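Some notes on the structure that comes next.
Of the protein chains in this complex, all but one are displayed in their positions.
Take a look at chain A:
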Amino acid sequence: MAEKAAMTLIGLKKTIGSKPIIKGLTFEIKRGEVFGFLGPNGAGKTTTIRMMVGLMDITEGDVLIEGKSIKDNFKEAVRHVGAIVENPEMYPFLSGWKNLQQYARMTEGVSQERIKEVVELVGLGNAIHEKAGRYSLGMRQRLGIAQALLHKPSILILDEPTNGLDPSGIREIRKYIRNLAEKENVAVIVSSHLLSEIELMCDRIGIIKKGELIAIEDVKTVEDHSALKDVHIEVHPLEMAKDYLQSEMDQTIAINKKELIVSAKREDIPQILKNLVNRGMDVYGVRILQSTLEDKFFDLIGENAIE
């Protein structure tokens, strides 16, 4: 991915009244990448997004979209962006289809076929001809995404797209977003205050707190097999298993309720289990803690106090 960045933030600042809300954000988002914008309530995610799309004036710094400044070249810059800012709000008295037509008329080259295509993509089906005022939150979220995709943007910005969705809805959105990034080479920015909801769809996660970017983390999509992981093994009898592993296999062991916690490499796990079973011990379950990102997030954020 040595491509030019799709979006670049350069020392972006926002002051409302005399209160600094965003205190200098600098980062890039590349084509084909899903960037998670993570922070607690009131951290400044929505404010940043409003500046990215030109809804709010930039106090200092700039946002470049495909190299064009949103400040000085609004039309050329915003042309490449599709977005939902906060809730996906629609004209309640128009059908979903007519809502989309409104936006189609505002950008050149969006055909009726394209509208059909995005409706298909977000899976709204026949509901598209019902009034948007009757849509459930999940349906509005889908219509919002359809609206953002109409003009084939190269950057898609979704402010809390998982807000109010049920688990299957979140899974579906995750699927579209991965698809868009991987197949259509779109740069996607998703904001959230819940790591667990976006962790699985993001390549990188930027963590924002009180208007400052405090970390950018790569989310490893390929597991690092040589790293030590905490493996929880539910085994009986516990003490016997612990003694055996400590003496014979030289493992560091802890006991937590009915589980042994073994720090081991992924490749060593089958051998450990085989040995336990061969010695007549009963193994009821094994689990590996997926991620340490969550812990890291909490370490970085501290307690979630809104100021």
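In the analysis below, a contact is a pair of C-beta atoms (placed from the backbone, for glycine too) under 8 Å apart; a residue touches a chain by one contact, two chains touch by 3 or more; residues count from 1.
The rule is short, and it goes like this: contacts and distances are computed from a predicted model.
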If you had to name the missing chain as UniProt does, which of "NADH-quinone oxidoreductase subunit F", "Sigma-70 family RNA polymerase sigma factor", "Dichloromethane dehalogenase" or "ABC-2 type transport system permease protein" would it be?
-> "ABC-2 type transport system permease protein"
Hidden partner chain, touching residue among A:E76, A:E212, A:D230 or A:D268 = A:E76
From A:M106, A:I216 or A:I255, the answer for touching the chain not displayed is A:M106
Absent-chain contact - pick from A:L94, A:L194, A:V219 or A:M249 = A:L94
Given the contact definition stated above, which residue among A:M56, A:L137 or A:V219 touches the chain not shown here?
-> A:M56
When the complex is taken as a whole, what residues of chain A touch the one chain not shown?
-> 16, 47, 50, 53-57, 74-76, 78-79, 81, 83, 85-87, 89-94, 98, 102-103, 105-108, 147
